[in-house]
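Take a look at the following structure, please.
A single protein chain has been removed from this complex, and every other one stays in its place.
What follows is chain A.
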Amino acid sequence: MMMIRQAAKKALGLTSRQSTPCSVGIFRSYHENVIDHYDNPRNVGSFDKNDPTVGTGLVGAPACGDVMKLQIKVDEKTGQIVDARFKTFGCGSAIASSSVATEWVKGKAMEEVLTIKNTEIAKHLSLPPVKLHCSMLAEDAIKAAVKDYKEKRVKTNGA
């Protein structure tokens, strides 16, 4: 009797959906912003690192699973970042974090991009706790790129 009732329920689509992972809440997925940046990464590529208008930040370590290279192209007269490129080896969150970073630095002054915080990147991508380190790496990459550019300027001006 019970089996017939169950079969009838199934036929009518009335059974509970407990077998589907999505409905139980254990299912965890990347936020759509992360997927977007992974599928359509912005500004992937390289500049010539010997170009005096380019600052290169290289952070991370392959053994840890994440390496980010972020490059900025700076307008020498205004000190504004006119373009940015990145290449990242790592998880989807790391790729998305560095992709976001290149978007956010474009068109801003160097001093302004130094204020970009990993918390803002993490919030934008809804990163889970274990992936907050990726956003920190992206913040570090921005700072490293700016630092590299400034050091290069000092060298060329001093020479």
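One rule holds for everything that comes next: contacts are C-beta pairs under 8 Å (C-beta built on N, C-alpha and C of every residue); 3 or more make two chains touch, one makes a residue touch a chain; residues count from 1.
The rule is short, and it goes like this: contacts and distances are computed from a predicted model.
According to its UniProt entry, is the unseen chain "ferroxidase", "AP-3 complex subunit beta", "Large ribosomal subunit protein mL49" or "serine C-palmitoyltransferase"?
The chain we cannot see is, by its UniProt record, "ferroxidase".
Please identify, in ascending order, the residues of chain A that touch the omitted chain?
38, 41, 44, 46, 49, 56-65, 67, 69, 86-91, 95, 99, 118-119, 122, 129-130, 132-133, 135-137, 140, 144, 148
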